[in-house]
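Take this structure first; my questions come after.
All protein chains but one are shown in place.
Take a look at subunit A:
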Amino acid sequence: MTLLETQNLTAHYGDFQALFGVDFTMDEGETVAVIGANGAGKSTFLRTLTGLHPSKGQTITFDGQPIAGLAGDAIHKAGLAMVPEGRRLFRSLTVEENLMIGAAGKLSGPWTLEAVYTLFPDLVAKRHNPGTALSGGQQQMVAIGRALMSNPKLLLCDEISLGLAPKIIKDIYPAVPHIRARGTSIIVVEQDVGQAMAVADRIYCFMEGRVTLTGTPHSLTREQIAHAYFGMGV
């Protein structure tokens, strides 16, 4: 069943157009990676889905409902949660409070404090520390846990490997199969193509606000991806 569909989605920042007619579709249970260079429109795409960027009058269908133009909190309550770029933890809240505020939408489901601590055991000892007193990797765990606490149908992860050491990324990505196993669909936005290929069922490549390539990881060649990513042959 189709979980999310956009048709001809556009986005503007003033006179600057960031998205030029993005058609995107994904099924329930899928993990989709959106790859592309800086400024390709990946983050804008996620921001438009979540309502952080206005989408009034456009066509975005989520779980059978039109959500374009809805307020961000209404979209959140429909079951769409995002791990924002740069983690954005609340600095005056403890780790546990950061997690609990993720559940403010009051949707029930498999994700509870306990489930998040089972997924990321490193956080248990830090639960009463300020969220921002943690290492980058642990902060990313809190940000993912915070989004999961709302028990979303679809989890959007914006560059969760950004600024983290490769070793730490290896600690975080194993969480993805566990999240999928609980029935959550996932969109990961990545600049790291290898990471995206490893984790996703399907890939969308963005360039300059347009979708330049889609397909399953094993059906795409390096040349195709390089061309779609950089707009030139390698």
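By definition in this document, a contact is a pair of C-beta atoms (placed from the backbone, for glycine too) under 8 Å apart; a residue touches a chain by one contact, two chains touch by 3 or more; residues count from 1.
Following the convention adopted for this analysis, contacts and distances are computed from a predicted model.
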| Hidden chain of the complex, named as in its UniProt record, picked from "Sulfate adenylyltransferase subunit 2", "Branched-chain amino acid transport system permease protein", "Biotin-independent malonate decarboxylase subunit beta" or "Anthranilate 1,2-dioxygenase ferredoxin subunit" | "Branched-chain amino acid transport system permease protein"
| Which of A:E5, A:E97, A:D192 or A:E208 touches the chain that is not shown? | A:E97
| remark: The one residue from A:L52, A:A115, A:L162 or A:A226 touching the chain left out of view is A:L52
| task | For the chain that's not shown, point to the residue among A:G72, A:G109 or A:P217 touching it. | result | A:G72
| remark: Residue list for subunit A contacting the dropped chain reads 50-52, 71-73, 75-77, 81-82, 84, 88, 90-93, 97, 100-102, 104-106, 146-147, 150
